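Note that one protein chain is taken out, while the other chains of the complex remain in position.
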Amino acid sequence: MGEVILEMKEIDKTFPGVHALDHVNFEVRKGEVHALMGENGAGKSTLMKVLTGIYTKDSGSIIYEGKDIEFHGAREAQDAGVVIVHQELNMVGHLTVAQNIFIGREFKKGIKIDDKKMNEEAKKLFDRLNIDIDPTATMSDLTVGKQQMCEIAKAISHEAKVIIFDEPSAALTESEIEDLFKIIRDLREQQMAIVYISHRMDEIKVITDRVTVMRDGCYVGTLITDECTKDDIINMMVGRVIYEEPKTKSMVAPDAPVVLKVEHLNAGKMVQDVSFELRKGEILGFSGLMGAGRTETARAIFGADPKESGDIYVNGEKVVINSPQDAVKHGIGYLSEDRKRFGIVVQKSVAENTTMADLPNYIKGIFINKKKEREVAQKFVDSLNTKTPGVDQLVVNLSGGNQQKVVIAKWLCKNCDILIFDEPTRGIDVGAKNEIYKLMNKLAAEGKSIIMISSEMTEILRMSDRVVVMCEGRKTGEIAIEEATQENIMNMATREIG
Amino acid sequence: MEIKKSKKIFKQEVIVFLVVIALLLFFCLMSPDFRKYTTILTIMDYSYYIVLMSIGVTFPLITGGVDLSIGTGLICYSLAGGYLVVHAGWPTGLGMLVSILFGVAIGTLNGVLIGVMDLPPFLATLCTCMITRGLGSICAKNFGVSWPTAGTPGSWFRSIFKITVNGTKLPLGFVWVLMLVLIMNFVLKHTKMGRYTIAIGSNKEAAILSGINVKFYHIMAYVISGFFAALASIAYSAVFATVQPGTGAGFELEAIGGAIVGGVSATGGAGSIVGSLIGVFVICLLKTGLPFIGLQANWQQIVTGLVLIGAVMVDIIKRKREKK
Partner (left out) sequence: MKKIKENPIVKKLGFNRIVLTGVLILMYVLLSLMVNNFAGLPRIMSALNYAYFLGFLSLGVTFVIATGGIDFSIGPVMFCCALVAGYSLTSKGIPMLPSLLISIVVGLIFGTWNGYLVAYWKVPPFIVSMASMNMAKGIASVFTKTQSVSWPQAAQGGWFRNLVKVGKFPVGLVVFLCVAVICSIILNHTKAGRYMLSLGSNREAVRLSGVDIKKWEMLAYILCGILVGIAAIYYVGAYTTVQPGYGDQYNNEAIAGCVMGGTSMAGGLASIGGTVIGVFIIALLQEGILALGFTKDYQLIITGLIVIVAVYADVMARRRKN
């Protein structure tokens, strides 16, 4: 490890209603891989966005190469050698790989862009990284993993001194992760400073030199990786929050009836021959990497996307589901991973969102019975413990956790017995997370059946009665909670299919 | 993969080109009067201003926007320049310069409204469409303007588009138009301007994060559109005897329709200038050909509308298939 190249001191940042960063300290040295860890919403990404100038900090200082600096936007940071490889890929699908890598700083021959030279340079970059991608391929034709490699190549081409990886492995298969680690080790050899944001404990132990942990927007501490155990890190991450106890055995009665049966479901590349059963009162965890096809499976079952083939049985009867309307008719509700886009109508009130799926039951003559609507909404606000000033409050003004509760209320109001929770705690702060867990357990105990898609291993192990694992659009395993461990789930999730 | 993709675009252009040929054959078969050299001249005369508008409007379309002001704009620029030439005694060249500057100014206004102030493109340009119509009438004091007719002094610009050699009229304008098509094809495919236009239409967020001055290039797309609408106004002035205030509405449909028929995606991100050129000829052929088979001129408006909707539907179906 070399000298400190970048130091962030006492960084403070407040968003309306959220103290996102509370005097956070962070440093990274040349030739080290420094992990930045924390639960969802701990403030890791925010900190990195402050660093690269996407957000402006309220107070604190950033010292880079011995100088006090502040970047105004990603471009400035890039030019100075601080580059971020984003979790969500920032690619222009219609352009080629090389055109994407050099976008914003094209080589030119007169006024003409020198595509030939760009292709050559891109090839050189890929050779240096030992990856095999055709620079002239159109971006949107590549797999997610390959696109990520392009992002990394782009970062390196900036003469970067500090590279930030924001959950780079979330979408990668095992062999791709190995490739990634090889690249990272090479970069470390070349004395680059690397910040590695990840959830995966195993990776942290393998690839990083030091770990900095954040919790609820605060700096918790920095450890040297070799000198600490997984438990040390977990303790720092979780802190005071007491979660629902992890399940050690299934809570479902052995004779519980099957409420949903999916057989040989096919829908595009991401859903291939998926079959499973869901029992009454069960929480069925769906585990896998980002892009494994879990959300696509859920959307196909729910009729949100077209499917090619496969049978769905609800309560033993074969049903046809071609649209969300059909699914809702059969008592299936879907809580999307992206609440703001697919779950709630933010400009409408809590009451209006609650009755969204069940509005026909609130019609008197041709008018909406707003009194009844409010009463029912209030009932759900009380029973789910939603924190809102009133049912007329616009949903946009609620916090993430409470928005999630409004979506749950929507499906309970429609009396759905089968609920698909897609990443139910994404973007929800730590305290509210536990409440959602409690709520899910309560619903299951009341006889609702839940499919829970989650990328967080701890969440899967904590909540599921049974776990289905997917990889590259196929179901690669199914395991009872009694036998499930991080290792065997991970194995199934990265299983290469021949 | 790249080869496959470019093949796809190539294919669309070829198909549309075949449609043009088929239409030509159809009209030739149906009407003896159509089989004349003068018909070609007429088609060419009608095509110049539409092709020019189409070249320009391809840029806003690729950014995912649209420019509805080009039709009435064209008339407005021609009226403004023409008024100065005819009634104020300005030299023809200077009048044209005024037309072009006017077009660039309106294009810049559109660009600022859309790129900087974030107004929806169709609404902003709908407003400038009305504004240019009003301005045009005011400039010309509500009278039609006749640019110098052939043979009179200052009419040199008419022979840019049509020259008489040994008693035969030659559609010289097509050469210039073709040259502009090739130049703008180069701009779209091989310069920063074009590349960033595609980037804005494909993934604006990514373009911003790459440090591109997105606002500037967004404005430029509309400036190009305005500039070409102004060039189209010169072609229009040169081809037609009189320019009437209050007209021009509907020209934009022909230009945008041509571009979309030629493969420009109505949702942005993809398209080519050569495609737009070929697409325009579908529209022009319909426009000139329909009267020959006994349908009055206004049928062309209906058919153009249907062709546009049809082209967009084909695009939508194609993209759905590609997804699978």
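For reference, chains read A and B in written order, and residue numbers begin at 1 within each chain.
The working rule: a contact is a pair of C-beta atoms (placed from the backbone, for glycine too) under 8 Å apart; a residue touches a chain by one contact, two chains touch by 3 or more.
All of these numbers come straight from a predicted model, not from anything done at the bench.
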{"item": "Among B:15, B:29 or B:138, residue touching the chain not depicted", "value": "B:138"}
{"item": "Touch with the omitted chain, as defined above, among B:105, B:119 or B:293", "value": "B:119"}
{"item": "Options B:128, B:197 or B:276, residue touching the unrepresented chain", "value": "B:128"}
{"item": "Touch residues of subunit B, complete complex, unshown partner", "value": "66, 68, 113, 117-124, 126-131, 133-135, 137-138, 142, 249-250, 252-253, 256-257, 260, 266-267, 296, 298-306, 308-309, 312-313, 316"}
{"item": "Touching residues on subunit A - with respect to the absent chain", "value": "302, 304, 323-325, 327-329, 334, 336, 341-348, 352, 356-357, 359-360, 363, 366-368, 370, 396, 410, 414"}
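Assume only the chains that are shown with their structure count from here on.
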{"item": "Gap in Å, rounded to a whole number, between the CA centres of subunit B and subunit A", "value": "45"}
{"item": "Residues of subunit B that touch subunit A when the two form their complex", "value": "1-2, 5, 186, 190-192, 195, 198-199, 201-203, 205-207, 209-212, 269-270, 323-324"}
{"item": "Footprint of subunit B on subunit A - complex, ascending", "value": "73-75, 78-79, 86, 90-96, 99, 103-104, 106, 108, 111-113, 115, 134, 136-138, 141, 268"}
